[in-house]
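One structure is given below, encoded as C-alpha cells.
Note that this complex is displayed minus one protein chain, with the remaining chains in position.
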Amino acid sequence: MSPLTGQILNLFASVLLLIAFAMLAQRRIVTLINLFAIQGLALVGSTVTVAWATGQRHLYYSAGITLVLKVVILPFILHRLIRRLNVKWDIETLINIPTMMLVGIVLVVFAFNLALPISQFSQSIARGTLGIALACVLMSFLMMITRSKAVPQVIGFLAMENGLFFAATSATYGMPMVVELGIALDVLVGMIILGVFMFQIREQFDSLDIHHLEKLKED
Amino acid sequence: MGPLPELLAIDGIMIVVAAWFAIGLVGIAALHDFRLVGRVLFPLSAVLSIAISGLALYALPGAPQTAVLAIGLPDLPFHLRLDALSAFFLALLGLASAGISVFAGGYFRQGEGTPPGLLCLHYHLFLAAMAMVMLADDAYAFMVTWEVMALSSYFLVTTNHRIAEIRRAGFLYILVAHVGAIAILLCFGVLQANTGDYTFANMRAQSLSPFWASCAFLLALFGFGAKAGLLPLHVWLPEAHPAAPSPVSALMSGVMLKTAIYGLVRVNFDLLGSPLWWWGVVALVVGLATALFGVVFAAAQVDMKRLLAYSSIENIGLIVVGLGLAIVFAAYRMHSLAALALVASLYHCLNHALFKSLLFLGTGSVLHATQERNLGKLGGLMRYMPWVAWTSLVGVIASAGLPPSNGFVSEWLLLQGFLFTGELPNPYLRMLVPVFAAGVVLVAALAGYVMVKFFGVIFLGRPREEKLASAHDAGGLERLGLLWLTAGCVLLGLFPVAVIEVIDPITYALVGRGLAQSGRAGDWLLLAPVSAERASYSPLLFLVVIATVVLLAFVLVRRFYHGRVRRAAPWDCGFPMQTARMQDTAEGFGQPIRQIFEPFYLMKRELPSPFDAAPRYKVTVEDPLWGWVYLRIAAVTEALSRWVGMLQRGRISIYLLYSFLTLVTLLLFTQA
Partner (left out) sequence: MNLEGFLAQLLAVAAALAGAPLLSGWVNQCRAWLQNRRAPPITMPFRTLHKLFWKESVIAHDASPIFRITPYIVFGCMLLACLIIPTLSTNLPLAPAADAIALVGLFGGARLFISLAAMDIGTSFGTLGARREMLVGFLAEPAFLMVVFTASLISSSTSLATTVSTLGHREFAILPSLAFAGLAFTMVSLAENARVPVDNPATHLELTMIHEALILEYSGRHLALIEWAASLKLFAYSCAGFAIFFPWGIAEASDSVAFLWALPALAAKLAVGGFALALIETILAKMRIFRVPEFLATAFLLGVLAILVHLLLGA
C-alpha cells in the first residue's frame, strides 16, 4: 500500500470532483455527455488502481464492465438520443450558475464533514475520498434539480450512480460481484425506460422542457 | 500646602473636550461671522485635536486611568476610563479631525442654510460627544454621550435644511440611529445581569450564561451595526453622507463609524470576556455580505459622494470580517492569531479614517469649485485643481489597497490571518473560512475598480462640461488639511511596524497576546508578524526600489537617447468630431459590474423603442433591501398605527368612557 497509490487515488478523486463541478456549470448537452464519459474513465482508472494495489481480481472485472457500459455504450446511446430528439443546448437553469457553484462548494464541505467519522474507521487506503464521493452524489442530485430539460436530468441520475460506485470502491474495496451486476442491469434498464419516457414527452408536448409537464396538474 | 494633584492624561483630555465645547459656545456668540469661525475657531479646534491625539498616544502604553465626573443625576455620576482601546480611538479621532477641522475652516464660506456659528456649535458638540463616548465607563454616560453624538450629527447632516431631500435623509439617519440605540441599551441591560450596577467594571466582573451572552452579542451587533452601517441597517449611509456638507461627511465616515466599531470591540472583547465560536461566524458572514454589497453598489453609482458612502460600507464590512476572525480565534484560545486579526481590524480603522476623510474632503473641494456632484458632468479637473487631484490620488491608491500605501498593510495582515485558519480544530470552519478569504479578496479587487472609476472620471480625461474650465483649486487652509491627511496615509503605509507597536498594548489587554510583544513584529524596516520565513513585507524598500528604478530610467533614457516631446491632438481614428462627451460616463464604466452582479441590484430601465423620435435611455440602480425590508416594515407599522388609530373617535362620550373604564380597572386591581 505505497503512498504513491494513495496519491494516484487522490488524483482520481480530485478529477471526479472537478468533473462534478464542471457538470454543474456546463450548458451544452454534448459536453455533458462527454464529461460523463470522462467521469467513467476516471472511475475505471481508480478501480484498476485499487485492484492492482490490493490484488483483488474481481475489481478488474468491475472495471471492465464499467469501461464497456459507462464509457462506451451509455454515451453512445445518449449521443444518438440527442440527435434523434434534436436537443443540443440547455440555456436556462433554474438557479444561475455562480449560485450553484457556491452551493456546490458548501455541499462539498458538508459531505466531507459528514463522512469524516466513517472514514476514520475505514482501513482502506483512500479514506479522504469517501467524502468526495458523497459530495459527487449530492452535486449530481443538485444538477438534477436545477435543470430544465430532461436529458441533463438523466445524466445527473447516471452521475449519481457513478458517485456511489466510487464510494464503494474507495471505502470497501468494491462490492460483491452479484450486487455489481445487479446495479449495472438496473442502470441499463432505467436508461431504456427513461429513453422511452423522453420520446413520449416529446410526442405529447413537442419539446423536452419539463415545464410542460406542469400542464398535467389539475386546475 | 499639599502637593499639587498630578495631571493625568485623562484630565488633559477632559480639558480638551471642555475647550471644544467652549469653542462651540464662542461660535454661537459670533453667529454670522464667517471670518472668525473659519480663520480662528476651526484651526484652533484642529490644534486641540492634535493635542488630544498626543495625550492619547502618550497614555496608550500605560495603565488605565479613571475619573468620575459629577455631571448627571445625583446618584449616577459619569464614570470615565482611559485605557489602551479608548486611547487608540481617541488618537484616531484627533488625527482625522485635525485635518478635517483645518479644511472646514477654509470650506465654509457662504451661507449654507445654517449660520456658521451654529454650525460651529454642532460640529464641536459632535467632536466632544465622540470623545466622551470613547471615555465612558458606565452605561449611563455611554448612552447620554451616544445620544448627543447622534443629535449633533443630525443637525450637521441637515445643514442645508431648505432642501427636502436633505431633510428626508436626516430623518432616516436619526430613525436608524435610534433603533440602534435601543438595541445598545437593551444590550447593556443584559450585560448588567440583574445587579443594578451599570458601570463597565461591574459588567466585566459578571459572567453570563451562554444564552444571555449570545443575546448581548447579537444586540450589540445589531445596535452598533446600525451606527456602523452593516447590512441590512445600512440604508441611512448612502443618503446621509451625500446630504451633509463634505467636512461633516468626512467626520462621520472617518470617525463616527469607528465609534460603533469601538463599541463592538468594547462589548465583545472587554465586557463579554470569553466569546463563542459561532459569534465569530455570524460577524464574518455579516461583514462579508456588507463588504460585497457595498463595493458592488459603489461600482454602479453616478454621484461621487454616494460612491464614497458605499465604499465606506465596504470598508466597515472588512473591519467586521477582521473582528469576526479575531472572535473565532479567541474562542478557540488561539490568542496570538486573534491578536493578528484584531491588529488588522484596528489598523484598517485607522487607515480608513484617514484615506476616506481625504477622499471626502477632495470631493468637497470639487463640489465647491464646480457645484456638481454628478460624475457625468465632471472630468479633466486635474488641470484646474492639481492640489486636490494629487492628494486624492494618494487617497485613491490607499483605498484600492495597493502597496506601498496604508490600505494594503491592513489588508495584508487580514489575509495573513486567514491563512492561519487551517489550524482551527473545527473541521467545518477550517474548510469554510478559505471561502470567506476568497470573498475578501474579491472585495479588495473590486475596490480597485471603483477607485479607478472615481479618480478617472472626475480628474482625468477632458472636461465634460464647458463651465468646468472656471474651476478653482482649493484654498490655503483646505490645502493644509488635505496635506495633513495625505502625510498621515503615507506615514502609516511606510512605517507599519511602528504603528503595530502602538496598537500592541490594546491586543495585549483584550486577548492576552500582542504581535510586537513577543518580539516578532520584525525590525523597523520589515513587517513580519509571525516570522520572516513565513511572510514579510517592507513598504519602505518597495517605494525606494521603485523610485530608484524610475529615476534611473528617466536619467538613462535621456542620457543615451533624448527627452523630446511634441504635443498633438489625440488619436481619433479618422473621426474628426470627437467631443468630450464621447468618453465613458460613470454608468458606462460601471456597466461590466452591473452585468456580472445583476442579481444584487434592483434596476429600472427606460429603453427607447425603434420608433422614438427623441430616444432616451435611462437606468436607475436601487437598493433591493429598501423594498424587501424597509417598505415591508413601514407597511406593517402603518397597518398597526391605523388599527390603534381606531381608538380615536372624536366623540366626547367615548373619551369619558375610556377614563371611566380605567378608573374601574384600577379599583378592581387595588382590591385584588
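Assorted remarks:
A and B are the chain letters, set down in written order, and residue numbers restart from 1 in every chain.
The criterion applied here is as follows: a residue touches a chain if its C-beta (ideal position, glycine included) is under 8 Å from a C-beta of that chain, and two chains touch if they have at least 3 such contacts.
Note that the coordinates shown come from a computational prediction; the quantities given were computed from them, not determined experimentally.
Of the listed positions B:Leu44, B:Cys215, B:Leu419 or B:Ala487, the one in contact with the omitted chain in the full complex is B:Leu419. Contact with the chain not shown here comes from a single listed residue; of A:Ala37, A:Val71, A:Val108 or A:Val187, that residue is A:Val108.
For the chain left out of this panel, the touching residue among B:Ala70, B:Ala569, B:Ala614 or B:Met646 is B:Ala569. If you put the missing chain back, the residues of subunit A touching it would be 3-4, 7-8, 10-11, 13-15, 17-18, 21, 25, 98, 101, 105, 108-109, 112, 128-129, 131-132.
Although one chain is not drawn, its touching partners on subunit B can still be listed: residues 379-380, 382-383, 389, 393, 397, 400-403, 408, 412, 415-416, 419, 422, 430-431, 434-435, 437-438, 441-442, 444-446, 448-449, 451-453, 455-457, 459-462, 526, 528, 532-538, 541-542, 545-547, 549-550, 553-554, 557, 560-573, 578, 580, 582-584, 588-589, 591-593, 595-596.
Following the convention adopted for this analysis, only the chains that are shown with their structure count from here on.
In terms of their C-alpha centroids, the spacing between subunit A and subunit B amounts to 49 Å. The part of subunit B that touches subunit A in the complex is made up of residues 427-428, 431-432, 435, 599.
Those residues of subunit A whose C-beta lies close enough to touch subunit B in the complex are 96, 99, 105-106, 109, 112-113, 116.
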